[in-house]
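With one protein chain withheld, the remaining protein chains of the complex are depicted in position.
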Amino acid sequence: MYTYKRKAQFHETDRMGIIHHSNYIKWMEEARVGMMDLLGVSYRDMEDKYRIGSPVVSVNVDYKKYVEFGDELEIEVSVKKYNGAILEVCYNIVNRTKDQLAATAWSKHCFLKDGKLVSLKHEIPELDRSFREELKKDTTE
Amino acid sequence: MYTYKRKAQFHETDRMGIIHHSNYIKWMEEARVGMMDLLGVSYRDMEDKYRIGSPVVSVNVDYKKYVEFGDELEIEVSVKKYNGAILEVCYNIVNRTKDQLAATAWSKHCFLKDGKLVSLKHEIPELDRSFREELKKDTTE
Amino acid sequence: MYTYKRKAQFHETDRMGIIHHSNYIKWMEEARVGMMDLLGVSYRDMEDKYRIGSPVVSVNVDYKKYVEFGDELEIEVSVKKYNGAILEVCYNIVNRTKDQLAATAWSKHCFLKDGKLVSLKHEIPELDRSFREELKKDTTE
Partner (left out) sequence: MYTYKRKAQFHETDRMGIIHHSNYIKWMEEARVGMMDLLGVSYRDMEDKYRIGSPVVSVNVDYKKYVEFGDELEIEVSVKKYNGAILEVCYNIVNRTKDQLAATAWSKHCFLKDGKLVSLKHEIPELDRSFREELKKDTTE
């Protein structure tokens, strides 16, 4: 599990006075990118060096408590499923300012090269190993 | 069912050359707001005249086909469940330029007044009736 | 002059209850893209067929009156300066719901091919002609 820290910004609020729900999707991506930075192959290297994209296949968010401007967030991100071809990531969005679980979420991703589905096992073995280790950690935690 | 029309914008693209997945959440809201405009009580009136907010409780998107800058979209929005207290809306995001179903999605909403859950049946009977009629239409279509 | 029509969206509001100022920059782009659609070479074709990008060099906005959720906007966009290499576009953001000038703005653009500055006169003569005609119209209006 990796924890990504982030402050809720003014420009993310809406007229209800709270953070607009669309921003959580961006925070999840930031946390996912942060996790990959620690796994040895960054998201940017995956795209630029290996020419592999990792589009989002599905996304789900359960909003539990409002987040407000200035709140300190910790986004706990972990690998839920992984088999080389499909990656499932789950997220706890924790509001440290209010000591509340603000939201839980998950996202599902595949891997594409030249428009075709590929397995990371063959394409980037070191990243494949990192995801498998992360998966083991996250299921035994 | 209501169909909301929208063009995919340049500022919505990302470095993969496609529309960033977070924007679909915004489009769903635009379509939902558009549907309510036709139901007799606009989203803005609900908030400003009746002091009722309708926060998003959950959201789910299944991305099926890329959308690109300039693509013409039709977002079909319909009421899936409704009981006065909880509203579930579902969406087909259709790419008219490519004649493809780009994504399916749903969102779940509650109704709040002064921070407390309320039923629209008591608070805004005419909107309650409209949602029930919409629900009937959408389940018999 | 071309007029681009647009509704102010819920997801564009902020906790002051008004449209967040960063969105005006996106509206200006939408209006600019809409203008180019009418000039015979779309922004997307410029990028995809001619491999020419048109980055923003400077941008300036003077905010005059608040815009609120649901307000109907008309963005009048016109060519202020153009010499083949540099394009200056100006904008009046008119709030039709309140019959107010919400903002005035301008943006300055250059043209790049393979990372080098180019003149549209040589690269896309028909678009060059369209911009010159637009410039003439806008200065004689």
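Worth a mention:
As written, the chains take the letters A, B and C, and residue 1 is the first residue of each chain.
FYI, a residue touches a chain if its C-beta (ideal position, glycine included) is under 8 Å from a C-beta of that chain, and two chains touch if they have at least 3 such contacts.
Just so we're clear, the structure is a prediction, and the values are computed from it rather than from any experiment.
Annotation for subunit B: contacts to the undisplayed chain at residues 10-11, 13-15, 17-18, 20, 22, 69.
Although one chain is not shown, part of subunit C still touches it, namely residues 15-16, 18, 21-23, 25-26, 29, 47, 53, 55-63, 66. In the full complex, subunit A touches the hidden chain at residues 9-11, 26, 29-30, 33, 42-44, 69-70.
Note that only the chains that are shown with their structure count from here on.
The chain with its C-alpha centre at the largest distance from the centre of subunit C is A. The centroid of the Cα atoms in subunit A and the matching centroid in subunit B are 24 Å apart. In subunit B, the residues that reach two or more other chains under the touch definition are 26, 29.
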